[in-house]
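One structure is given below, encoded as structure tokens.
Removed from the display is one protein chain of the complex; every other protein chain stays in position.
And now, chain A:
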């Protein structure tokens, strides 16, 4: 039995001035769970895109089952036995699980899709790998975890022997993570090679058998998981020991900058937010915990003004802004780091300078608010300001003209954060500020948020990373099914208590209620 399912030899790929992959060698042994780790911009995504035929390497060889391959498209990679589960799911929401799974490789009878066979196929695959799913369910109604299982089934249906999972746990609840790991182990025992792309060290230690760490487009470490430690992995990823930033304790609380009073949000006749009340004062970080999709995002949209409220009031700095447009709320003292940085937080085709300038373009130094020249922008001022922010936030780029869409996720996030912090707004809403961001950048972002609070401003921090909330927040509210089901003071908050409330253990959480 040959050992290597896939071998990548000396893979190189550059984008403009950025060398994304620089002579990377990677050997994936059959039936193992191989973790590929690295900071954002380290080259993980590019390497996986090359392996899956989405991007073609400038040089290097891809050898699958001992045979050199050249993938023109993902279809070639699928034919060679590869399957990939992307971080952002590619499913048809309006179709059923079974339809999604068999799409592109449908069982047919007499030229028509054989639905019974499709259902049976999904059931048998689901059973074999322990993927709990209903073939008849509509994908649009499923949770993130269930959608991910559909993606995995889709790959398995096409007989993938090498399964690439890109940041698979980013959208999952703790219990969903556990069952995903069971699936991964079972698949590996069955001879499937699993590639786990992640930057979460605990997951790597929990589920992988081997680890390859990338840094700046090169391999910076290869480990057998059983023989390594988290400190060693962090060192390989960052080249230094990461100081864990801890909340230095509550500062002096000032006036209230945000009051949400009994707010409900109804979207598509579903109540997404139910009668939520909360307040944020200067000098505090209020955390909102919750598994994605429990109304946190709708609450943020209601505060920003991109979604109308169906009941309740929103006050910014004491002013009622309930029906006000976004611009009025922003000028009343609001900045937002949105969850969806590509869809909402940036224009990917526009340059870093332009992305950093939006919202600042009518204020000095870029714009002139009054007098002669009102309404005009100074492009040199915008560029100078952008290059200052690029160096102060350590954004890795070939220049301030580079489109944001060609930056790595972490660097694109830094652009969003730099722009929003620069408003110096009394209230900052930070929604998943470190999602898809590497260890080194997480530290920097957390430091920025703590500084922001220390300067006497308030932060509403929405996160599904319990550790992030524990590290930063002075108080943690937990949202479940659109309601705030628990509130913990810093002293009482623990991963177990927050986790239980996030999972909807309403009865248990009730006892923790400290209003």
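Criterion: contacts are C-beta pairs under 8 Å (C-beta built on N, C-alpha and C of every residue); 3 or more make two chains touch, one makes a residue touch a chain; residues count from 1.
Basically, contacts and distances are computed from a predicted model.
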item	value
Protein that the absent chain corresponds to, by UniProt name, given "Glutamyl-tRNA(Gln) amidotransferase subunit A", "Carbon-monoxide dehydrogenase small subunit", "Cytochrome c oxidase subunit 1" or "Nucleoside ABC transporter membrane protein"	"Nucleoside ABC transporter membrane protein"
Hidden partner chain, touching residue among A:125, A:336, A:479 or A:500	A:336
Of A:24, A:55 or A:316, the residue in touch with the unshown chain	A:55
Candidates A:346, A:397 or A:434 - the one touching the absent chain	A:346
Omitted-chain contact residue, chosen from A:409, A:426 or A:458	A:409
For chain A, the residues touching the chain missing from this view	15-16, 40-41, 45-46, 49, 54-56, 74, 86-88, 90, 304, 306, 325-327, 329-331, 336, 338, 342-350, 354, 357-359, 361-362, 367, 375-377, 379, 403, 405-409, 412, 436
